[in-house]
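First the structure, then my questions, so here it is.
Only one protein chain is missing from this complex, and each of the others stays in its spot.
The block that comes next holds chain A.
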Amino acid sequence: MAEATPALEIRNLHKRYGEQEILKGISLTACDGDVISILGSSGSGKSTLLRCINLLENPHQGQILVAGEELKLKPAKNGELIAADNKQINRLRSEIGFVFQNFNLWPHMSILDNIIEAPRRVLGQSKAEAIEAAEALLDKVGIHNKRHSYPAELSGGQQQRAAIARTLAMRPKVILFDEPTSALDPEMVQEVLSVIRALADEGRTMLLVTHEMNFARQVSSEVIFLHQGLVEEQGTPQQVFENPNSARCKQFMSSNR
């Protein structure tokens, strides 16, 4: 194979909650610079898929490879697969950025402290070094003037931008966005989307679970439509949005126009 190693590869991922199978064997490949949007109705397993990638949820079956390195998994008593090597999972997690729907900033720390904490504790950066990088990132997401504020003093859009800066501070190879605008007021959605768009333009590798159909269409290099735990439709935005093969996907797209 002449192709370069994909930045992220998922093979045959399965996840159950009790008897209910949420993911029924999902595979996907993200090459460097790919922006893959994952669409689907509620309960189709989009968020679960994303959370399984860095083991915030434990899958029951499947393989996860980050830049060609396979995440070592071992079965736990309850049938889930858990990390076999704690050092490895912590290192891989530091390379996979994750942006949450609810931001999950630490409310007792200033925005700047939120951003420098992980680079200092995980990457071993000095405080000065981490602050310098954080200031540049805050500038980039447009909330430099809020660096000494606390999360509760920021609007939702600003909090999400701070959370994105916190993720970027780890210099991740891949960033996973789990419905980053779903908890926001409509008027704050755009400011967050424009930050994500800028990241896409930089050529970052990203997986994006979203309900912002127009946005997904504009920024994605590939769109995946999930339905009942399976990839129902997959292809370029044009193909999936305008000419889907599956009836379910067609219906979903037309209801979201």
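The rule we apply is simple: a residue touches a chain if its C-beta (ideal position, glycine included) is under 8 Å from a C-beta of that chain, and two chains touch if they have at least 3 such contacts; residues count from 1.
The rule we apply is simple: contacts and distances are computed from a predicted model.
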Given the options "LLM class flavin-dependent oxidoreductase", "Arginine ABC transporter permease protein ArtM", "Sulfite reductase" or "Cytochrome c oxidase subunit 1", say which is the protein name UniProt records for the missing chain. "Arginine ABC transporter permease protein ArtM"
Could you tell which one of A:L49, A:I143 or A:M170 touches the chain left off the display? A:M170
Hidden-chain contact residue, picked from the options A:N90, A:S126, A:N214 or A:N245: A:N90
Could I get the residues of chain A that touch the absent chain, sorted low to high? 54, 56, 86, 90-96, 98, 100, 102, 104-108, 117-118, 121-122, 150, 152-153, 163, 166-167, 170
